[in-house]
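Missing here is one protein chain; the remaining ones are kept as they sit in the complex.
Entry: chain A
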Amino acid sequence: MDVHDRMEQPIISLQAAPCPAPTQRARKRARRRKAGCCGRGFAVGQPIGSAGAWRAPCRFRSPFPSQFCARRRSGFVHMEPAEAEFLAEKELVTIVPSFSMDRVHLIGGDLGPFNPGLPVEVPVWLAINLKQRQKCRLIPPEWMDVEKLEEIRDQERKEDTFTPMPSPYYMELTKLLLNYASDNIPKADEIRTLVKDTWDTRMAKLRLSADSFVRQQEAHAKLDNLTLMEINTIGTFLTQALDHMYKLRTNLQPSGSTESQDF
């Protein structure tokens, strides 16, 4: 365990609206390590000799297999998109029910009394179920509006960094609401296109920043305003790729304790 604590590793700190626990741990570790680390990350890719491998300035080696290393080192837990959607379904949305029912007490909270024609806020999972059973009409959230989304998209295109999104689950909510309740949402096709444009811009920025992170051999990166779905999309790949690169680099270090073969 000692070896790992002293190891210098590139830390990716992603600051998102709801902070998932793993990255918090990663940040804590980073703060601890900054005191005694060499501050070097990876070398920029230049093939050396015939091997064509990365030159790694640090002399750390890991006895553990790489996948396990990725999880341990980055502390990043990969989530399926379905899991992110599941978490998104807890968000509240307004519906207009066509039935009446008294208040329901569930473990996660109360579901308010339902009266026909009166709007009430319910979690998305219930709204979708009621909609499929033709018992309600969905009202799109405020941000799901063509002008607002156009503004957001243009803002995103102008800025170099990530702008705050109207909802931490904007992608999942768009997909759910447009799949099941597109007849309640005006101009559904345009909304879909606008959200997709915003998503594409943000993913492009994410890729660009990951690329520059690697090239400039940074040890620490901080990205604000990322949503869970975007983190999941790039998270595993980035951390595993960096781990691989790290392994390759460390294995090329001329270390005193190992003897290289004579050619």
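Everything that follows uses one rule, which is that contacts are C-beta pairs under 8 Å (C-beta built on N, C-alpha and C of every residue); 3 or more make two chains touch, one makes a residue touch a chain; residues count from 1.
Methods note: contacts and distances are computed from a predicted model.
Undergrad: Using the UniProt record as the reference, specify the protein name of the hidden chain from among "D-lactate dehydrogenase mitochondrial", "YEATS domain-containing protein", "Cell division cycle 45" or "T-complex protein 1 subunit delta".
TA: "Cell division cycle 45"
Undergrad: Which residue, A:121, A:183, A:200 or A:224, contacts the hidden chain when the whole complex is considered?
TA: A:183
Undergrad: On chain A, what residues meet the omitted chain?
TA: So the residues of chain A touching the missing chain come out as 133-135, 178, 182-183, 185-189, 192.
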